[in-house]
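Provided herewith is a single structure, encoded as structure tokens, for subsequent inquiry.
In this view, the complex is presented without one of its protein chains, the others remaining in place.
Lettered A and B in written order, each chain numbered from 1.
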Amino acid sequence: MSLLEVRELEKHFPVKSGVLFDRTVGHVKAVDGVSFEIEEGETLGLVGESGSGKSTTGYCILRLLEPSAGSVKFMDRELTTMGREEIRKVRREMQIVFQDPYSSLDPRMTVGNIVGEPLQVHGIGSSRGRRSRVRELLDVVGFNPGFVNRYPHEFSGGQRQRIGIARALALNPRLIVCDEPVSALDVSIQAQILNLLKDLQRDFGLTYLFIAHDLAVVRAMSDRIAVMNRGKLVEIGPAEQVYTNPQDDYTKALLSAVPVPDPRKMQERKTQRRKLRHALAEA
Amino acid sequence: MAVSPKDTRVRAATLAGPVGQAGTAGEALRQASLWRDAWYRYVRNKGAVIAGVVFVLLVLYCYLIPGFWKIPGIWTSLADIDPYAVEFADARQGMSLAHPLGTDRFGRDMLARTALGGQVSIQIGFAATLVILVIGIAYGSISGFVGGMVDNAMMRFLDALYGLPYLPFAIITLAIIGTINIWTMTIALSIASWFTTARIVRGQIISLKENDYVRAAKAVGARWHRILLRHLLPNTLGVLIIAVFLELPGVVLGEAFLSFIGLGISPPEASWGAMAQDGRAVYRVQPLLIVIPSVAIAMLVLCANFIADGMRDALDPRTRET
Partner (left out) sequence: MALLEVRDLQTHFFTREGVVKAVDGVSFTLEKGKTLGIVGESGCGKSVTALSIMGLIPKPPAKIVGGEVLFEGRDLTKLSERQLEDVRGKEIAMIFQDPMTSLNPTLKIGTQITEVIRRHYGVGKDEARKRAVGLLDEVHIPNAAGRLDDYPHRFSGGMRQRVMIAIALSCNPKLLIADEPTTALDVTVQAQVLDLLDELRHSHDMSMIIITHDMGVVAEAADDIIVMYAGQFVEQATTLDLFDHPEHPYTEALLGALPQIEGEGIREGRLTAIPGRPPDLIDPPVACRFGPRCPYANRKDSCTTTMPELREIRPGHLVRSAHPTSERAEVREEVPV
């Protein structure tokens, strides 16, 4: 039994128009029938360009957005039909790390309160117990626990992401959805955070749904990869295979467009593209 | 990619505190907070600073001066600044050493009376503003937080309410209630002026709702009331403080107007507006009696406006420096 089973997931956003009262005139299918499974302990990379629906998929799985159709089974329990209180309890097992380190932390709360909020919300531990757990968590993510009483704005992007990761770990979840966790960070900090995520997975037996648009980053983190295009899942398979032997045209186009830090290869590609353009122009 | 021996330094370095001159991942940045930034910007705005100082002085004047006559030894050289001491012989005098702002129709000292009147005006002003805030926050946050059709309906209702003329409505309310005291005035003044505050709060809540940290709170299992009270409302603080200083002038002027047309609180607990009404009858003989309370009202209102402007500029993140 897989840890997470997603079947025919759909999410539609209504298109509204109207002067006094909005009427729904159509739908945008952000997620249009997506199915996949994630085994415990593995990382599934979900890759796609902007507008592909990858982040929306992640939010629907966690029911931060309500799915329009489809089924999401987590630990063999159907999430889409659960009531609010039930979902709250399940939330302890699945968490999320957000993309933007600047808007994902409440600017009015101290670091300690942010990381401790999950514990407080679920009534875990005493006040002192929570404090010590928070310090433990900050330590594990490489953030100086001495700064529990500081505010997020005092820290850099990379440090804030660490705080966000500590928060995600607080409840000992089984699954963590990483929504573009390093896209907003510089390359040198990116590597730090990716290494951290790898270590945490190993140390705590975590399962990741790793959402990103950067193919190289996804490659470094994932066991299997799913490619999304305009709401549909176009290809899914072991990472190695998808990258070296892509089946779908879109995947092929995506892979050939990714810039690599190798000037010779890039020149080669440029020449190939030029030839293609001339061939098309003459046709 | 070969594994580099430098890697072991990563975890160690990030756990430790500052190393050498540059910080490691553990050190906090040196950065101004929103409030400190705002304070600096506010302080650079000369108009706002002067307004702030005058405002504070005015409030201090209203609350400290009347107490002085009770303290022996302070004003003994200046006799007769008891606002209740009626002395017909001294009626309607101009400014003098004994009575720095003159006397009123009944010979009561104006310096002290203006201060007392100020207390009433300010009290009503702040009380009404508070009521406006409470209603406005409640209405606006529910509307903005719930969203959808409820928000739609609530806003359309608000649009309809906007049509109500503020002062006539206050008058009607006072007529319905019957008595006129500080509390009824407060209600009458606030009942038709909370709409803008509600709008402002709703707007803030709607834009704040989109922040990732709200989603994060939801993801962690927080219930709606925690999200609203712990995450959304505290972040509207800046906007709320500005709203206070924007509503205050309206309410103070409203009260002054009502008092001026005779619907105010009767003397000697008279507010500035009532004092002005008092002075209206004799302004040709002693203009001070209407000028002084009017100037006082104008000062309070102007200062509040300048302060609100200054705060809005100070808190506007778009004018942040690099």
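Note that in this section a residue touches a chain if its C-beta (ideal position, glycine included) is under 8 Å from a C-beta of that chain, and two chains touch if they have at least 3 such contacts.
Since we're looking at a predicted model, the values are computed, not measured.
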item	value
Residue touching the undisplayed chain, where the options are A:9, A:79, A:189 or A:227	A:189
Full-complex contact with the absent chain, from A:24, A:241 or A:267	A:267
Touch list for chain A against the chain that is not drawn	49-50, 156, 158, 186-192, 194-195, 198, 213-217, 219-223, 239, 243-244, 253-255, 257-267, 269-270, 273-274, 277
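Note that in this section only the chains that are shown with their structure count from here on.
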item	value
Chain centre separation in whole Å, for chain B relative to chain A (CA means)	44
Sites on chain B touched by chain A in the complex	7, 10-11, 14-17, 25-29, 31, 33-34, 152, 156, 211-213, 215-223, 226, 230-231, 234-235, 237
Chain A residues within the chain B interface of the complex	20-22, 59, 62, 64, 88-89, 91-92, 95-96, 98-100, 103-109, 117-118, 121-122, 139, 142-144, 146-147, 150-151, 153-156, 158-159, 162, 164, 167, 170-171, 192, 195, 199
